[in-house]
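Note that one protein chain is taken out, while the other chains of the complex remain in position.
This part shows subunit A:
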Amino acid sequence: MNKLIEVEQVSFAYEPGMNVLNQLSIAFAPGVTAVLGENGAGKTTLMKLLKGLLKPTAGRIKIGGRDTRQYSAAEIARHVGMIFQNPDEQIFKSSVLDEVMFGPLQIGQSPAEAKERALAALAALDLSDVEKENPYDLSYAARKRIGIASILAMNPEAIIFDEPTIAQDQQGLRRIGQIMSELKAEGKTVIAILHDMEFAARYCERIVLLARGGVIADGPPALVFANDDWLRQAGVKAPGLVRLGQALQLSQTTVTVEQFSQAFRTEKLRAD
């Protein structure tokens, strides 16, 4: 598979001698990847490096085969969009529509194209009826979705979500999960930093565990969540269904209700 983003032996320190990332190597291809780990594991730092907001202290990052050092910030923005954890770091326009049109205009879309993309992104996030409102008159959860819409409107190849599930109710969670699945179907590279293991298990096909500035594990949910040792090192708790399956001594690791129910029936309720 075509690797859009390649991280090669990257180290990064905010202060000399205090490495937050240690010779980390990883590649991201189209699909939905969850990056999990404790607060302080280096997740957000890695994402800022991918977005070009930080430069590696050592090693290099390539986007589309080219070193990010050769890109301008605007060029990276065409390839990689990042949705911040705190939407209020991102939102500054006085109407929702202006906010969502801002990014597309900055990367050179025509006003008509920017508006069309912005309206489509707002519709995808259930925000059409508030396009004229001031973002700061809306709830925090709505502002989080505005942050997502404003990146989607720029139509980048890779989209980084930093903690998208915070403060979302069930409908908001499903909406964000759906959007990730749609982006995947469009061939986009989606990377999400998550603390919500149930969400990661449900919507992500690849799980990367990060701890102490390095990758501990990288694989499909059923593989990564089945390994207690990795989870312990990353300070992450397995999703509820994985723990339930383990306690009931199911041989398969299941991450959705349907999978669990099927596995329980096959393993426990068959005539033998």
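Note that in this section a contact is a pair of C-beta atoms (placed from the backbone, for glycine too) under 8 Å apart; a residue touches a chain by one contact, two chains touch by 3 or more; residues count from 1.
Convention: contacts and distances are computed from a predicted model.
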Omitted chain, identified by the protein name its UniProt record gives, among "Aspartate carbamoyltransferase", "3-isopropylmalate dehydratase large subunit", "Energy-coupling factor transporter ATP-binding protein EcfA2" or "NADH-quinone oxidoreductase subunit L": "Energy-coupling factor transporter ATP-binding protein EcfA2"
Touch criterion as defined above, residue of A:L105, A:I166 or A:L223 at the omitted chain: A:I166
At which residues does subunit A meet the chain that is not included here? 38-39, 85-86, 139-142, 166-172, 195, 197-198, 235-237, 239-241, 243-244, 247-248, 257-258, 260-261, 264-265, 268-269
